[in-house]
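Shown here: the complex without one of its protein chains, the others still in place.
After this line comes subunit A, so read on.
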Amino acid sequence: MKATTAVRLALAGTRADAVRVVLTACSAALATFALLAALTVLAIRTPPDTGSRFAPWSEQYGSALLREPGLRPGVAIALILLMVPVLALAGQCTRLGAPARDRRLAAIRLAGATPRQTTAIALAETGLAAVTGTAVAFVGYLVAHEVLHRPGPDGTLALPTDVLPSVPVLVAAGLGLPLLAMLAAVVVLRRVTISPFGLVRRQGRNRAPWPWPGILIVLGVLLFGAFGPLQRAEFKLPDWIGRIPGWLVVIPLFGGAFLASIGVVLGAGWISYTTGRLLRRFARRPAPLLAGSRLMADPWAGSRNLAALLACVLFAAGAAGVRSWFTTQEAAQAEANRLAAGPGPSDIGPGDSFHLQTMDLVNLAVLVALVIAAGGLVVAIVEGIVTSRRTYAALVATGVPRPVLGRAILWQSLAPAVPAILLAVTVGVLLPRSLQSEARTGGSSWEVCDASQALCEDPVTRAQYTRIVEEPAIIRSIPVPFDELALAVGVGLAAVLATVAIGLVFLRSSTDLEELRVG
């Protein structure tokens, strides 16, 4: 088969296929843009070392997040994390119009295409969409790079528009994302057997999910908690043992968060199945009974649909925990300063420090990710309704009222979402608490010389004007930020409810009795 044939067959779809291609391209563009932004931050050059204890700052930028070399990796990681919901959205988009695409691929198989050729056709679609999206993102990035390169009145730059990632890095980013998208498409298609009968068989898992993702969550939290001791060891280990490299110290932090997130997302499959079983066991009304059966029939659908949303809620809860830690630490520091300096206003008031401002940025990133995740959930719910339209139409034809179907869809979405979101919030808040459950400050002492520099530097007079200031040790337990956690749960559930409401708009047209006549 020639490449042009593969492209022609890949793009021969209907309007739903066109929407899928456009959404995949948009997701690829967003992900590429986030990646390029992260790479640009990492490309900022640190000025030559002046021998100071701290690395020199890049003073050409207005924001401390870009100026401080120590903060830039965090900014880059935050930008890369923004790719997660975008890629999840792309994953949901691949399911849009999937039945029609699978039918088309089956018909092509019937015409004599080999399994490899049908996979190549599916990959051609994803690859073309991803390449287009990546190309658009590159153009947008370069244009933005030029247009936004305007120093402010103080001569500093708002964004790192004075640097570009190296050419090999740009090439790797440009090729990597389309390849990643195509790899994801292969993974999605791995369970789809397109037979030449014109039938598509999804090889489902027959056995019920096990709660083994709980092990991942426990491991993740333990690994995350190991960051604290490791970090302390980096500074305290005797020289003869040798210092632990910085990158090794960070592994438990990100590895633990990753493991716990995966555990929560996969655990949603078991939660879906269990809630479905409970609904089937205890429900008496048709809507929850129907929802229970559907949850048990495909428990992983809930896991797939809620994955990005759960990751967002987990990070939001984690961010709330970190914010609580910072706030407590600042309050303890302010108290220590006040005690050390005597009566008078403290120079650091809780709630307005640099770290807390950084957490505001993290919250903003989580909110953006949540909106993208909700978009993915809308796609999933609408796709689920459209895919089952003949079943729904048959139910309506046999006398099931449409509101019952609507409530069944609501039960199906909300029943697993409530425990899954609660689990995500719990794990999210456990992560920072495994690291630190109390804020400590003070306990140290230092000399203060209350005289002129000359008197203080003179060994004869120095002792006369010098006093020892002892900072009292302040230990405060970090409170659980219940209000912020409740907000995270509320926003998560509101997102689910809103997406179900949007999805139900499509229910009426999808339960039209004409659907039964469609061949």
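Criterion: a residue touches a chain if its C-beta (ideal position, glycine included) is under 8 Å from a C-beta of that chain, and two chains touch if they have at least 3 such contacts; residues count from 1.
Assume contacts and distances are computed from a predicted model.
Chosen from "Aldehyde dehydrogenase (NAD+)", "Cysteine desulfurase", "ABC transporter ATP-binding protein" or "Cation acetate symporter", the protein name that UniProt gives for the omitted chain reads "ABC transporter ATP-binding protein".
When the omitted chain is restored, the residue from A:44, A:76, A:113 or A:500 that touches it is A:113. Although one chain is not drawn, the whole complex shows that of A:1, A:171 or A:448 it is A:1 that touches it.
Interface with the hidden chain, as seen from subunit A, comprises residues 1-2, 4-5, 9, 12-14, 103-104, 107-117, 195-198, 519.
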